[in-house]
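Let's look at chain A:
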Amino acid sequence: MQFDWMKIPYALLTLFIVVNFGMILTALVAKIAARVGRRRGIRIWQNYADLFKNYGLRSSITHGAMFYLGPVFRLTGGIGLLLFVPTIYGSYVFSNLSFAGDLILALYFIFFGTLGMALGAAESGHPHAAIGVSRGLSQVTTAELPLALAVFSVALQYHTLSVTAIVAAQQGGIEHWTLFTNPFAVAAAMLAFLGSMMRPPFDVVSAPQEIPIGPPTEYHSSYLAMMQTNRAIFPIAKIVVYMNLFFGGAASWPVFCLKVFLIYMVSVFIGVVFPRFRVEQSIRWFLIWALPLGVLAIVLV
Partner candidate 1 sequence: MIHLAMATGFLLILIGFYGAVSNRNILRMIVAFTIADSGVNLVIVAIGYMPGRTAPILDATVKAGYAAARIIDPVPQALVLTAIVIGVGVTALMLAYAYKLYEKKRSLDIAKFTELRG
Partner candidate 2 sequence: MMRELHERLKCLFPLGELTEQRRGPPNELAFVSLPGAYLRPALLHLRDLEGFTHLVLLTAVDWLEEGQFQLTYLLSNRTQARDIGLRVFLPRDGATMASIHDLWPTAATYQRELREMFGIDFPDSPGVNDDFILEGWIDMPPYRRDFDTKRFAAENFSQRPGRTTTDPEQHMKAKLYPGEN
Partner candidate 3 sequence: MLSPLYLVAAALAASFTLGLLNPKRSGAAYAITLVTLAFMAWVPAGWLWGFMAEGAQPVEIYTAGALPPYAINLRMGLAEAAMTLLITLTGLLSALYLKESLIKLGHRGMAVLMVALMAFCGIVLTRDLFNLFVFFELAAISTAGLILLSEDERALSAGFKYLIVSQLVSTFLLIGILFAYHASGTLNLDTMASARLPHGSAPSFALAFFLMFIALVTELKPFPANGWALDIYESAHPAYSALFSAAAATASLYAVDKLLLVGGPGWYPMATGIGITTFLAANLFALPQGNDRRLLGYSSLAQIGLILVVLGQRDLLGEGTPFIAFGLLVSHAVAKAGLYWLSGLVGGRSLTDWAALRGRPLLVFAFISFVAMLTSLPPFPGFYAKWELVRVLAGEGRLALLALILIGALVEAGYLFRWFGYMLKREAPAEAVNGEPHQVVPVYVAVLAGWVLGYFWGELSGVGLGHHNLLLSLPLAFALGFLLLDWLPAWVKNTLAITGMVAFFFLTYAEYDPLRLIFALIFLIGGAITLLASYDAHGRRIGFYPAAMLMYAGMVMLVRANDSFEFFAAWELLTLGSYFLILRGKHSEPHALSYILFSLGGAFLILAGFALAAGGAAQFPITALGQVAPAVAPWVFLLLATGFMTKTAAIGLHIWLPGAHAEAETDVSPMVSGILLKAGLFGLFVLLMAMGKQRLYGVELTHVLLWVAAFTALLGNLMAVFQEDAKRLLAYSSIGQMGYALFGLALMNHLGWLMALMFVINHYIYKSMLFLSVGGVAKRTGTREMYRMGGLIRLMPLSFIAVLIGIIAISGVPPLSGFGGRWIFYNAILASDYRLPMVILFLAGPVAFLYLFRLIHSIFLGQLKDELRRVKEAPFWIALPQMLYVGLLLAFALAPGLALRRVDTYLNLFFPEGGLHWEGFEITSDYGYWNPVAIMIVVAVIFVSLFAWLLFVNRRAQKVKQFNIVFSAERPFRPETTHFAWNFFAPYRKALGFLVQPYATTFWGALTDFLHTAGDLARRLYDGNGQSYALHFLAFVVIVFGVGV
């Protein structure tokens, strides 16, 4: 098999761009939310300061081997997800490592970080970590369901599992986007999206006032920094999948930034308006509202 070694620096370039974009994007979002609350909000570079500080902490403790592996799994999950999906449509440089697998790989790789993080958190022995994981996993079972159905529907629609091919099929105008050709799938997927963004009403996992702060309770310094890095990458990587599947992908970086920002804002808007669900409430919510949409999507496609 021929392997183009240039793919590695290209991939790192994508990674670099996305990390920085993610850092700024999350800060921007926080700032917007602050402005809604009539605050000035954090400085746009605040995330960098936090990140450096955490990497720069001098002491750290460890609870054992899995404690190390938790953040490693987490960040690997984020980077992997990013790199297994082509970022910019039609660009060889930013097609990343998508030769390794198709949409299904991306879909299942989402869980890689979740699972690893759960393990690392559990190793700390902190009950809040376990409670948080219990909630998170419970919620994910039904939150992912509409997404799976939507993906199934989209794959049926385009008759392929290749992300590139799906994006290609949506080119040629906004009316070709899955958003318009398969609205039920998109609706279902966007509801699932809300459930996976750790924002209200689906943020009972970390529930800051109740079980501070869920799984990462024991994490600090560079462990935490690694997870912060992931928090910059992972939402973007996930949104890239959504963008590619439902919103026509992006052929250039500006379009990419715009679309990612807009999709991100969906969860922010919902999040600032709704209060938090309990786990069983959110499970029921997904089953009652999102699941039928997903079923419609696969039946009608």
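Assume a contact is a pair of C-beta atoms (placed from the backbone, for glycine too) under 8 Å apart; a residue touches a chain by one contact, two chains touch by 3 or more; residues count from 1.
On how the list was made: all candidates are chains of the complex that A comes from, given by their letters.
Quick caveat: nothing in here was measured; it's all calculated off a predicted structure.
Colleague: Looking at this complex, which of 1, 2 or 3 sits next to chain A and touches it?
Modeller: So the chain touching chain A in this assembly is 3.
Colleague: Under the stated contact criterion, what part of chain A meets candidate 3 in this complex?
Modeller: So the residues of chain A in touch with candidate 3 come to 1, 55, 59-66, 68-69, 71-73, 75-76, 79-80, 83-84, 97, 99-105, 108-109, 111-112, 114-115, 118-119, 122-127, 130-131, 133-135, 137-138, 140-142, 144-145, 148-149, 152, 155-156, 159-162, 217-218, 221-223, 226, 278-280, 283-284, 291, 294-295, 298-299.
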